[in-house]
Every structure is written in structure tokens, then in C-alpha cells.
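If you scroll down you'll find the structure; I have some questions about it.
Here the complex is missing one protein chain, while the rest keep their positions.
Which chain is which? They are A and B, in the order written, and residues in each are numbered from 1.
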Amino acid sequence: MGETADQIFVILQHWIVAHAPGILQPILAPLLGVIAIIGVFALLFAVTTVLERKGLGRIQNRYGPNRVGPFGLLQPIADGIKSVTKEDIVPQAADKVVHLLAPVSLVLAAFSLFAVLPVGRNMVLANLDAGVVFFFAVSSVTEITIFMAGWSSRNKYSLLGAMRAIAQMVSYEVPLILASVTVIMATGSLSTVAIVEKQAGYTGIFPHWFVFTPWGFAGFILYMIAATAESNRSPFDLPEGESEIIAGYFVEYSGFKFALFFLGEYLGMFAISGLGITLFLGGWSAPFSFLTWVPSYLWFVGKLLFLIVMFIWVRGTLPRLRMDQLMNFAWKFMLPMALINLITVGIWHFMQQGILRWLICSVIVIASYVLLGRGLTQGWKLEKRIYRFAE
Amino acid sequence: MLGEGIAKGLVETARNFFGSYVSKDRLTTVQYPEERLPQIEATRDFPFLVYDGDDWQAGMRCVACQICEKECPPKCIYIEKSKDKKPDALGKPQFYPAVFNIDISVCMSCQICVEVCPFEAIKMDTEFELSTDNRFSGLLWNKEKLSKSNEHYNKIHPTEAAEVDARLAEDKAKAEAKAKAASESKPTPPTSAPAPTGAVHG
Partner (left out) sequence: MLFTTFAILTVAGAVAAMSFRNLVHSVLALIAAFAGLAAIYLQLGAQFIGLAQVLVYIGAVAILIVFAILLTRDKKVAQQTVSFSSWKLNGVVALAVFAVIAWAIFQSPTLQHEILPEPQVSMQQVGNALMLRYALPLEIIGLLLTAALIGAVTIAISEKYEKHERRERE
């Protein structure tokens, strides 16, 4: 019974394919997966928008939206109707083809990121041998679409926002990939399915998730910070800073294209959290061995919701980082930390199991964190400001 | 250590989030059309004319002295004196306003008309939900719309109204005492006093 509930979607897919006409059969199985992904994650996007607004509202001592449905839960429908019926204004000097192409390609790239995430046991759309590399390759296509958006508006400020966004995304890709490399080193494989299966065992009641190891914990924190920066979310949302350059690179977009950008960004956030769950939090495996009767896809969605709540919580707490503070943080703190983490994984891999390797790896990680933290904060003395052009 | 401030901030935000479900001072929203914030007593929005008793025309305290019209800074009051007189609260015949218009869209609720009125006839109301769909005359209020009873005044500004009522009652008592003293000091009723014929100055 537990087995059936767990594999219900796989069984359903096989049943539909078996009953379909012969011509359609080769493409029907992946097509069903694609439709399911689009449906589920678009729904999750709608839920996240209302969750975020209500969550931020409660953090800021106010109600969120509470007029549209019971407790405002039907707000996404109202938002959807609004964005579809708004006038689509394209600036006269704008590059029309690129202006249209940018949000479309962002959404395309963002949806294709979900192809390598194992959402449940045996439930991955494309079991690539190099799934993680595919993920990072497609997420670098996202950066190009942001540039296209910023440039095609022929607006100095949106171009500036796009440049900052690309600089930020490129510099935070380095700690992101290095943090993922630690997991790849520990697993020995680039396939997301293999990584999850390696974490699906239990010793006693505790799982083998990588986040419960010293290097895994450091790697997870690094990964989540870099993921926040990659999705342009607070506190790293300078490129789309709502109070500074209004919406930065998508200021000239209105109506449905704006909604598509929003969708693309949130989907990118889900995808990168999904990869984080796959790499560090054990994918679809349950946290305790006595909870394995709950279907695997529910665990994945639960962990995804947990990470989304973390994102919303951090957004409601921290102020925005300035561009140079962002860059300093990426290159002077996160990169050395990620490199030291790599060494730690190596040491972990070659030592025998036992308390000694836990001790040594924890000491290395904590010591490097404290020293690097001290090094980063030392340069924060206030001194007289030097203006490059104003004197 | 790096990250300490962030952790403290996160704890504070979480406290706000969970606290907003249990305590009122972590959720200070007043959902406007259904709930309203209570107004303090000295709230002032737009003026109204006070009348005593039940009949708003007979009991109106205003005697059309036009002081408020002259003192009003944006000149939003328009008064036309009547041709005849009617007895006021103290029994003395007084003029009354035939036309008394205030343009609410101009009035800035400065309360100067209230301060200068010698007859306690115009006071400040507390009503602010006054939107109308008649752009030109919806906010031009005439005498009838402006008249509200003394009970209303007592309800919205209790302490002020009590003070005003006390003062008016004192004046009335003094006037009655004077009238009684005057009527007692004269031994004979003044029947042969020449009565002025219809020359009413106004």
C-alpha cells in the first residue's frame, strides 16, 4: 500500500502510455512528465506569491492580502487576471523582437531546469549522467536573458540593472558550483538520481543526508546564500531593487511580460532550491527511518516549502546589500570558504569512519569560518569617503 | 562573530510572525471599513449649527451676526440676514440667518468660526466620511444640512458641551434674575409707555 502510494504517478504514467495509440507512445511518457512539471510548479508559483505576501505582512505587523478568498488565498487569481488584462506597453525606441524574446526565453530556461530534479523515487524526467552540469549550464542561459531584458528596453537604468544583475550572478556562480562540487566528490557521480540514492540510507533512525556532515552543513549554507544571490532575491536584490531603480532590468515591462518575468524568477528560485534539496537534503528521502511510509514526492515538496519559507523569512529580515558589499562577500568570504570546504571533503573521504574525522573536519570548517569572518569584518571600519569623480 | 547579527534579526522576525497571531500589539492593523479607530474628543472636521430643543428653525442659536463670515480665512461661509426677528433662548428678539452656506470643499476646519462666535451657535463636528457623487453642489451645505441638535453636540464633545450648557444656563439664570428684579422694582406695569411702531432696525 505504501509502495503504491509512493509510485502512484509512475503507475499512472505507465497505464496511460500503455493505453495510448502506438504512434504516440514514444513521446507520450516524457510529455506527461512535462505537463505534470508545468502544472505543479506553476501552481506552486501561485501559492508562493500569496504565501510570501502574507508571510511578509505578518512579519511586518500587518495582514497580507485578505480580501480575495478566505484569508486571501485566491489572490493569485486576481493577480493573474490583472496581469493578463493590463496594457502591454513597449517603449517606442525599444528593440521589439528582443523585448518579446527575453521573458519567453527566461521562462523556457527556467522550466527546463526541472528536468533533472528527482521529485520522487523513480520520478525524474531526464535521468542524465551529467545532470548537475546540465543544471548549471542552463542556469547560465538565464543570465543572458536578463541581459536581453535590460538592453532591449533602451533605458539607461534598466541597462545598469542588467549589468549589475549579471555581475552578481556570475560572481555567485563560483561558490555555488564549488559547494555542489563537494557533494559530487563525496558521491563520485554527477547524476542527480545517484546523489539522492546515496543519501537514502539510514543508520539507526538518522538519515545519511549530506547536510548532517560538517562539510555538508557548510556547503549547504554556502549553497543557499549563493542561491539567494542567483535568484536575485533579498538581501541580494539590488538589480531589481524596488526602492532604488524601481524594477531595474524589467522596469519597461508591463502586463503579461512582467508576469512572465516574475514567473521565471520564482521558477528559478524553486529549481535552485530543488537542486539544493537534491544535493544536500537528501532529495525525496524521509528524515527519519520510521517515516518512510509517507510518499517520497511529499517529502520533496515539503522540503521545498521549507526552503521557500526560509527565503521569505530572510527577505523579511535583512536589508539590501550594496553592490560592493555583495562582491566583497562573494569573492573574499564565500570563495575561500568553498575552497576550504573542498579540502575538508577530501579529508573526510580519505579518513576512516569514526569520531576522529568528525572532529577534524568540524574544527577545520569552524576555524576557517571564524578567521574568514574576522578578515571580512576587519575592513568595515568607517573612514573618510573618497569620491572618484566629484572632486 | 560574523552572522550573529543576522541570527538575532531572524529571531526577532520570527517572534513578530508568531506573535502577530497571539497578541494585538504585534498586529496593529485596523481594517478600515469594518473597524474604525476611536476618535479623541477634540477631533474637529467640519462645522455645524447648534439648535436647542426639537425644532431646528425655532431653536437655532445663530443670530446672523456675520462675525464668523468675516473671520473665516478661506471665506467659505456665506450668510444672508433675515428681514424679521425671532426670539432667542433668552427671549430677546434676534435676527436669524435666512441663508447660511458653508462650502465644505473649501473649509479647512481651523475652528476660527467656533472661537469667535459669541453665541455658541457654531461648533465642530467629527464626521469625515463625506464623499458625494455630486461634484458641484454635493459639498455645499445649506442651513438645513448644517443644523444639528444640542444632544448631538453633547454626544460628540461631552466635556465641551457640558461647559457650554452650564455657561448658557448661568447666563439665562442671570437674565431671568435681572428681568425679575426689573419687574419687581417697577411698582406699576408700564402701560402708558409709547410703543415703537414697526421700526425694526436690522
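We take it that contacts are C-beta pairs under 8 Å (C-beta built on N, C-alpha and C of every residue); 3 or more make two chains touch, one makes a residue touch a chain.
As the structure is a prediction and not an experimental result, all values here were calculated from the model.
Across the whole complex, the hidden chain's contacts among the shown chains comprise A.
Screening A:Ala20, A:Leu100 or A:Ile166 against the full complex identifies A:Ile166 as the residue touching the chain left out.
Looking at A:Phe9, A:Phe147 or A:Phe217, the residue that reaches the missing chain in the full complex is A:Phe147.
From the options A:Phe9, A:Phe71 or A:Phe136, the residue with contact to the chain not on display is A:Phe136. Looking at chain A, the residues touching the absent chain are 95, 98, 128-130, 133-134, 136-138, 140-141, 143-144, 147-148, 151, 159, 163, 166, 170, 190, 386, 388, 391.
Note that in this section only the chains that are shown with their structure count from here on.
Distance from the chain A centre to the chain B centre is 62 Å, each centre being the mean of its Cα atoms.
Of all the residues in chain A, the ones that touch chain B in their complex are 55, 58-63, 313-314, 316-318, 333, 369-370, 372-374, 376-377. For chain B in complex with chain A, the touching residues are 1-3, 6, 9-10, 12-14, 16-17, 20-21, 26-29, 31.
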